[in-house]
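What you see is the complex with one protein chain gone and the rest in place.
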Amino acid sequence: MTCGETFEAYALRAIGIGERLLPQTDFTLCQQFVLIGSGMVWNLYFAVLALSFGFFLAAAVAVARTSHNPLIRKPAEWFVFLFRGSPLFIQFFFAYYLFVLLPREGIDINLGFVEITADTRWLTRAWAGALIVLVLNTAAYSAEIFYGALNSVPKGDVEAADAYGISGWTRFRRIVWPTALRLAWPAYTNEAIFLFHATTLVFFSGFPTRGQQGDALYYANYFADKTFNPFVPYPILAGYFILGTLAIIWGFGRINRHLNRHLPQAVRQPIRFRPNYIR
Amino acid sequence: MNRLLTATAALAVLAGSALAQDTIRMGTEGAYPPYNFINDAGEIDGFERELGDEMCARAGLTCEWVTNDWDSIIPNLVSGNYDTIIAGMSITDERDEVIDFTQAYMPPDPSTYVGLAGTEIDPTTAVIAAQTGTIQAAHIAAIGGALMEFPTPDDTIAAVRNGEADAVLADSDYLAPIVEASGGELDYVAPDVMLGGGIGMGVRESDTELKATFDAVITEMKEDGTLNPMIVKWFGEDAQVWE
Partner (left out) sequence: MFEFCTDPTALPDWQWMACYLTTGKHMAFYNAFGTVLLLLAITAPAALALGLAGATAARGRLWPVRAIGRVYISIVRGVPDIAFFLFFVIALDQGFEWLRHQALCPDWDQPIRQGSDFLVCPEAKLPLTTAPEAVHQAYGFFLAVISYAIVFGAFTANVLYGAMNTVPRAQMETAEAYGMTPRQAFWRVMFPQMWVYALPGLSNVWMILIKATPLLFLLGVSDIVYWARELGGAKVAQFSDYPHPDWRAWYFLFLLVFYLAFTAVSERIFARLTRRLSRGQATVAGEALRKGAA
């Protein structure tokens, strides 16, 4: 099998397209690159969707935490505490544990005029169940970051807004939130990377894989298990993740520059190296 | 530092042999009863513990037991973190390319399908649960069945109980006690399949001397009739024994 054929056979194996049987003998570097790369589809899927949904949920929770009304503040605090305070694998365990308990034939919801059946079976599938857990998890961590940032907004900014007669929602939207986001951004970048990495846990200690359709770590593990040589598949996996992480850093860096564009940039002085020994 | 000790026990053998000072580190998984498991006291126990201790005593070696994660059990052997693998490991051609095996101390063990009692399944169409990376998982993939892979063996049993999977495929030695303890809830639902070879002890390819030592001891134990009673003790009267 040439590398081109391998690519055709396995490039989309992780989502069930292509050759059904995984390579069994004579493992080539090309197979490892292609299959582990194919598994990255799942890591990207989980990371992108969890971050997108999680961002808005986190923003809402962070604002709720600053509320003076305990009925709004307390639930937000408990949510953050629960999901930030427990390891992801325990969250996966209990989520899966609960999802399989749901009735297989679906839940009948009686709306009075019409009865609908909510299908719950897909919740035990990783694409839905694990995604829900990841969204809640990242929302809790991000909410904490945003909450910290909301408290670090320079008081001068808020006073200036008041002086201009900007208040309420407008003040939040135009002044407080952009500044908070700017302050939170480096930490939020970290969180995005952590979440991206945490997607490797979905099949490693969370949900079952079906039909050998797994994420990048699943395939890396497969090769390490077959070749008994961890020094090839795991560095390949690491390479893919470094690329992904660099993409996140680059993308988030662009946004960061955008958020900071109005600030005076640090003026880099040309390095003047003046050794002291010539007196 | 003693508090950090996990599940290890040293067995000092005061033999007069020249090999007496040699310490052999025995690597096992500690999660695969009856082969090897952690007992109530937190020590490594099981068929292989008893067998290994007996073999070390006969060879005049000091043996020390260590547990290692199954996934990295071979890489850590070739890297020299311990000297043998005695962990219910089937002798396969793939493994034999990387490490060496002593002769088998356990005859080949069939794999069985276990599901809810009263059902019958067709392995090529039913949803079969197996542990990730096992020969059973590879078998289901090869026959084109609907394979569900779980990280731990406990998860595979749970999947059968809660109906996520129709059956679990695993070694009969592992499943038999579970079926027995289930009180009629679980039963065998399809004919057995023969997958692995016999079970032997893994050593580094460069460790020819150690391999020869253990090979000789296993032959001795097969011949003087001490191995078979040990197998029956741990695996029951129905277990396969040596002729």
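Order of writing sets the chain letters: A and B. Residues in each chain are counted from 1.
The rule is short, and it goes like this: a contact is a pair of C-beta atoms (placed from the backbone, for glycine too) under 8 Å apart; a residue touches a chain by one contact, two chains touch by 3 or more.
Predicted model only: the values in this text are computed from it and were never measured.
Though it is not drawn, the left-out chain touches A, B in the full complex. Although one chain is not drawn, the whole complex shows that of B:N81, B:Q103 or B:Q240 it is B:N81 that touches it. Set against the missing chain, the residues A:A9, A:A76, A:L131 or A:I145 yield one that touches it, A:I145. If you put the missing chain back, the residues of subunit A touching it would be 81-82, 84-90, 93-94, 97, 141, 144-145, 147-156, 158, 183-187, 189-191, 193-194, 196-198, 200-201, 204-205, 217, 220, 224, 228-231, 234-235, 237-238, 241-246, 249, 263-264, 266, 271. Residue-level contact of subunit B with the missing chain is found at 1-8, 10, 21, 23, 25, 30-31, 33-34, 37-43, 45-46, 64, 66-69, 71-72, 75-76, 78-81, 83, 98-99, 152-154, 157-158, 177-178, 180-181, 204-206.
We adopt the following convention: only the chains that are shown with their structure count from here on.
Here the CA centre of subunit A is 38 Å from the CA centre of subunit B. Against subunit B, in their complex, subunit A makes its touches with residues 20-22, 24-25, 100-101, 104, 124, 203-205, 208-212, 214, 218, 221-222, 224-226, 228-230. Those residues of subunit B that touch subunit A in the complex are listed here as 71-72, 74-75, 78, 94-95, 98-99, 129, 132-133, 138, 141-142, 144, 146-151, 155, 159, 162-164.
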